[in-house]
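With one protein chain held back, the other chains of the complex are shown just where they sit.
Just so it is clear, A, B, C, D and E label the chains in written order, and each chain counts residues from 1 on its own.
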Amino acid sequence: MFYHVKETQYRAKPADGSDPAYARKLQEILGGQFGEMSVMMQYLFQGWNCRGPAKYKDMLLDIGTEEIGHVEMLSYMIAQLLESFPEDQEAAVKSGSMVGEVLKGHKPSETMMAAAFNPQHFIANGLGAAPNDSNGYPWVGRYIISSGNLLADFRANLNAESQGRLQAVRMYELATDSGVRDMLHFMIARDTMHQNQWMAAIEDIIAEGLDGTPCPFNFPLEKEMQEVSGQFWNHSRGTESAEGAWAQGERPDGLGQFTYLASPTPLGDEPVLGPVAPSVHGTAKMPVPPSTDETKPYLG
Amino acid sequence: MFYHVKETQYRAKPADGSDPAYARKLQEILGGQFGEMSVMMQYLFQGWNCRGPAKYKDMLLDIGTEEIGHVEMLSYMIAQLLESFPEDQEAAVKSGSMVGEVLKGHKPSETMMAAAFNPQHFIANGLGAAPNDSNGYPWVGRYIISSGNLLADFRANLNAESQGRLQAVRMYELATDSGVRDMLHFMIARDTMHQNQWMAAIEDIIAEGLDGTPCPFNFPLEKEMQEVSGQFWNHSRGTESAEGAWAQGERPDGLGQFTYLASPTPLGDEPVLGPVAPSVHGTAKMPVPPSTDETKPYLG
Amino acid sequence: MFYHVKETQYRAKPADGSDPAYARKLQEILGGQFGEMSVMMQYLFQGWNCRGPAKYKDMLLDIGTEEIGHVEMLSYMIAQLLESFPEDQEAAVKSGSMVGEVLKGHKPSETMMAAAFNPQHFIANGLGAAPNDSNGYPWVGRYIISSGNLLADFRANLNAESQGRLQAVRMYELATDSGVRDMLHFMIARDTMHQNQWMAAIEDIIAEGLDGTPCPFNFPLEKEMQEVSGQFWNHSRGTESAEGAWAQGERPDGLGQFTYLASPTPLGDEPVLGPVAPSVHGTAKMPVPPSTDETKPYLG
Amino acid sequence: MFYHVKETQYRAKPADGSDPAYARKLQEILGGQFGEMSVMMQYLFQGWNCRGPAKYKDMLLDIGTEEIGHVEMLSYMIAQLLESFPEDQEAAVKSGSMVGEVLKGHKPSETMMAAAFNPQHFIANGLGAAPNDSNGYPWVGRYIISSGNLLADFRANLNAESQGRLQAVRMYELATDSGVRDMLHFMIARDTMHQNQWMAAIEDIIAEGLDGTPCPFNFPLEKEMQEVSGQFWNHSRGTESAEGAWAQGERPDGLGQFTYLASPTPLGDEPVLGPVAPSVHGTAKMPVPPSTDETKPYLG
Amino acid sequence: MFYHVKETQYRAKPADGSDPAYARKLQEILGGQFGEMSVMMQYLFQGWNCRGPAKYKDMLLDIGTEEIGHVEMLSYMIAQLLESFPEDQEAAVKSGSMVGEVLKGHKPSETMMAAAFNPQHFIANGLGAAPNDSNGYPWVGRYIISSGNLLADFRANLNAESQGRLQAVRMYELATDSGVRDMLHFMIARDTMHQNQWMAAIEDIIAEGLDGTPCPFNFPLEKEMQEVSGQFWNHSRGTESAEGAWAQGERPDGLGQFTYLASPTPLGDEPVLGPVAPSVHGTAKMPVPPSTDETKPYLG
Partner (left out) sequence: MFYHVKETQYRAKPADGSDPAYARKLQEILGGQFGEMSVMMQYLFQGWNCRGPAKYKDMLLDIGTEEIGHVEMLSYMIAQLLESFPEDQEAAVKSGSMVGEVLKGHKPSETMMAAAFNPQHFIANGLGAAPNDSNGYPWVGRYIISSGNLLADFRANLNAESQGRLQAVRMYELATDSGVRDMLHFMIARDTMHQNQWMAAIEDIIAEGLDGTPCPFNFPLEKEMQEVSGQFWNHSRGTESAEGAWAQGERPDGLGQFTYLASPTPLGDEPVLGPVAPSVHGTAKMPVPPSTDETKPYLG
């Protein structure tokens, strides 16, 4: 069960007024593939589904709950960045600025979108945030994973926080508003924490003897074809790929050496599919010959 | 540019004939979120977009090309598992087996789906594979990431191979056909290789001084709010989460210590959104009062 | 900012052990179009975007926070309904029951899906809940609306609670497990509360003079074509539709009478589209004549 | 069975020539979540699925048929708004206008999109309308509902006409072309009619004794947990939500009083999930210990 | 503008009562990729966007309007096939039939899904049709095309009617109900008509000199690289592909001969991407070296 307080985890207020074009882009880290909605839902579902020791479950729900607050901060920020639109544009026209001059000669519909804002922010959301990315594509449940295996999921989480911090940093580069940067410099730091957190959690789960590499470690190794589990197959002409740490030396899982297969060849034959029942109406069997009038059936 | 040979990377042939219900489930590791189509497209796009040293680009395209062959193997296997359907069912009815007895009394439409196959395998695909998961949901481009940052992407790849191997192992557990298990024991081993490969690639990229944790490392640390970049915030009542490696001791990035914030409180105020222009037709401003006839407007 | 306590809002525990087929169906009211994820996200976004009086914003965030707890309850319930699978099926086979007899003769893959469970619950989620509906289709952000107009949104909410309660009632009818029914009898009651709540909120917003019917009421009525704003147009042959309250008498908005247009005819002409630039490569303009060899171009 | 006449229900012709940026936005009320395609398909499916009295079915099919004509009007309008593109832009450049000056210096590709049009209108649709919203996201069947319960569905319809009219009004505000506004002033009036219609239909269905609040009314009230069906739970710190009509006084369904629960606490315990079978390869059980070589497995 | 009559284009009534499993599958040709909703929307949009001669536009709207009636027939059929569910199953249990025996021992939730019906037909749609395919995946606007080029679109239509007839034929094979087969034998015949219709329309448009192969024919042939426009490139080892009509002889467009390139080689070089700005935070540039503490940054 959850509770809410009205203050936000950190400040979420623009310093310079509205900027609907930036608001559009900021949607990426709210409702995009690696936005805050994704980590929020991913951590909550992993926590609710957790069958492991209590410390993992509690930790997952802690951070999942924190992330709801990040979605909240971004929503507030976006709503404020949209706030004085479209009045800003009217002001630009009246001021006689260069931008205003350009806008002035246009039809209003063109004027309003000269700023490349997301039209749904106005038409559908009335200047509020939405669960979408920067192209207006909606958040979907297929973005997240709760696999029932914590090591696999902690790797998913480390990836999410890496992609997420990368995107937040890029949003920082795109920003000039000091209030936006203030909020982002908090969120980027939390992403730093969370990258560290998942690394530590991966160490922790291995130290507890609960899993290992290859994950899932509790699948008997003798059931996999071990002669190919250390081979790098060179599928491109040229061997630059032989220069990396993945092509030689000890494997990170400590179970053997990497080898480099410079000219891989197929281990299987060409499959030949068999015929199917007539009720499938495929191509192979044709009980009734088509028209023999050759001039007719040729019309593709 | 790509070339094809007709033999498959490894054998892909069922030993015991058709099993359309298993074919349905096998679609998960072909066209699901973490199926072979995902790693194939993810590695190819990362390779094509690669601006880093040639060894990374070549390696990405090697493995991406290998994965096309995995999609190929799964497609052949699924087409064969569907092959003698629906004749198997007719045979069961004729044989008088217990299953046949049950099917016999049913309408044909029920009979055919008693095996819980995917109806599209028959209706739309004519007993062939499709780019869908085990629920018939199509593969989508949003499953993959090519971020332009190799460390972030290698973490995505390690996650993909962990989730992917976990799913392949579960498919192995669900299988009894020795031909299916033969193919899977090869694919699981390749997943082991690829988990190791991405770990080695992560080591490699750090050893080359190209990136580090927190990723992206080339964002100046002083621009993030460093006082919160090591804090664990306890958002759930109870402190089981304090017992993990993420709540104390040195951070994996080597940049400081973890601390545990047992009772986190907001650092921001409650945001209050301002009014918007009348053209938005929101709720706050109402220049024209609604009908004063109290009995009418109440009809929600 | 949000907080979590580990206890659930109400009990969420099955009485009779696992039932993976019911778990599949229960996903509908978790991640379906009108599931708890939809009301949770809809109310939270409406609250964060709210520019109206504080009582509305606070109320929206209260109920949005409550709904996170409903998603939590359903997730726990689903994870438990999946728990002893696939051991239940092995037990059925061993017990020699009629069901066991049927399953026994089947291949394991068929056996496991004889229960019509969702294969992703096993393969992708390791016997946990997921943000999907009963067909495995993921929750999408386009399910919800936060329009910036509270009257419109409260009507959306009343609809969501009506469809939601209807679906919960149907799930109750499908259930036999007393623990499942116990949880549902709580959730159905909350849906009753929430239907009432949105009705009261609609009354409240009209009583405050903030909006009315037609919504949005602050669009000047003289700008709409008022001569057709009370007409029912009979587009089907037959006039049964004339018998309803929408075809005669006073309009609910108090602004006039309904009239019944038995034989509507077009008020506009047939539009004729003009030609477009040659660079569009449409059909209308053909500067270069196609082959005059009549036997060739006919190949469609 | 359906018939078509070539004239449109109302005029659909722009007065001032093409405006591809407005055409992009106009797609929202054609193929968006609450566009005309949604009400068209929603009413038609509700009509075809209707098991209630004939007046409801006939009415649903009347309005569903009318809405096909609204999709038609919008399609014609969009095709005309796109018509003289890209020639308009070439004219602007030649005229030496301020806009033309800006466009002149650009590459053609930038020029053409300076107007923020939807690139698919040119590339995929050849200057015609498409079943998409203003961000190019396609219409999806999950937008609509036909639940088999008419009261629930009429509430869905009232919501659709409220959101729809709100969006049409916003499109009116964005428009300057008198022909566009002429068409919209007709469509907005029809939305007014349809809001009234669904209100009247809700009254009608209750007057007929066919349903009521809470919907569905034919679920025995004693099966729901009536002690919580009138309680408002305050999940946010602060009690502004106590000031609304939903927190006190008689419930709209006439079945009791609202009460305000200022400090709600959980009624359930913390669920603890049990272990699962080894074949799931989750985290809890680990028959084979991972490598004891501590330097190896730590590679996350 | 459209009109409706209550009778259906052809009979749509099952002879043998309900069959919810068949109803699920029948959704494929209602709301699937090549279902009737697709041709309905495709022909209507092509008609509304048509800038060609009136005969094409009128024809497109004729058939588009006919297809609305096909969606109608399928909706009615599905609603009837669902009608007596779940009472049929109770009857089976009471009758003591073999199927009943199996169902009897099951939990009700398993019983109800033993028939592999679509759970949303009960939970969400109350035993009515929905705009989904046989896996419950919703119809999406991306299924259709209206390109502004009639020859391209008529080829799309010929494809749609070919895939559509193929699927209808397969549904016929799956059916035993004589009423279902009666309806399908009408719809299959209409598909035959429509295949012929689009072939004739392709001939017509070429005979009118409006387009040709390669389509669009009004793109000057000298702008394409004509030396490769007749070459078959053999990308697979082995030359079975040389045996087809596409590898030798005159091209169908009459513009030259096919040639067979047995060993194709690249005509381009390997692209090498350049560096990007530091604000992208990619991998290539790393102004700040990562931690030199070798034991730390290795945690992937």
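As a working rule, a contact is a pair of C-beta atoms (placed from the backbone, for glycine too) under 8 Å apart; a residue touches a chain by one contact, two chains touch by 3 or more.
This one's a predicted model, so the numbers in the text were calculated from it and none came from an experiment.
Colleague: Which candidate, E:130, E:158, E:174 or E:210, sits in contact with the chain we can't see?
Modeller: The single option touching the absent chain is E:158.
Colleague: So one chain is hidden, and I want to know which residue out of A:11, A:25 or A:194 touches that hidden chain in the complete assembly.
Modeller: Touches the omitted chain: A:25.
Colleague: Give the residue, chosen from D:35, D:128, D:148 or D:244, that touches the chain omitted from the document.
Modeller: Candidates D:35, D:128, D:148 or D:244; residue touching the omitted chain: D:148.
Colleague: Taking the entire complex into account, which one of E:48, E:117 or E:143 touches the absent chain?
Modeller: Only one listed residue reaches the unshown chain, and that is E:143.
Colleague: For review purposes, identify every residue of chain A that touches the missing chain, sorted by number.
Modeller: Answer for chain A: residues 16, 19, 21-22, 24-25, 28-29, 32-34, 97-99, 102, 114-116, 133-137, 166-167, 170-171, 174-177, 235-238, 266, 273-276, 278, 280-291, 293, 295-300 touch the chain left out.
Colleague: For chain E, which residues reach the chain that was dropped from this view?
Modeller: 5-13, 33-34, 54-59, 61-63, 65-66, 73, 76, 79-80, 82-87, 122, 126-127, 137, 140, 142-143, 145, 147, 149, 151-152, 155-156, 158-159, 162-163, 165-166, 169, 172, 185-186, 188-193, 195-201, 203-204, 207, 213-216, 219, 223-236, 238-247, 249, 251-253, 258, 264, 266-271, 273-274, 276-277, 279-282
Colleague: Identify the residues of chain B touching the omitted chain, counting contacts across the whole complex.
Modeller: 1-9, 31, 41, 44-45, 48-49, 51, 58, 61-62, 64-66, 68-69, 71-72, 75-76, 79, 124-132, 138-142, 144-149, 298-300
Criterion: only the chains that are shown with their structure count from here on.
Colleague: Count the touching C-beta pairs: is A-B or A-E ahead?
Modeller: Comparing A-B with A-E, the pair joined by more C-beta contacts is A-B.
Colleague: What's the distance between the Cα centroids of chain C and chain D, rounded to whole Å?
Modeller: Inter-chain centre distance comes to 11 Å.
Colleague: How big is the gap, in whole Å, between where the Cα atoms of chain A centre and where those of chain C centre?
Modeller: Taking the average C-alpha coordinate of chain A and of chain C, the gap between them is 25 Å.
Colleague: Specify, in ascending order, the residues of chain D that touch 2 or more different other chains.
Modeller: Within chain D, the residues that touch at least two other chains are 5-9, 33-34, 58, 61-62, 65-66, 76, 79, 126-127, 137, 140, 142, 145, 147, 149, 158, 166, 169-170, 199, 203, 235-236, 238, 266, 273-274, 276, 279-282, 298-300.
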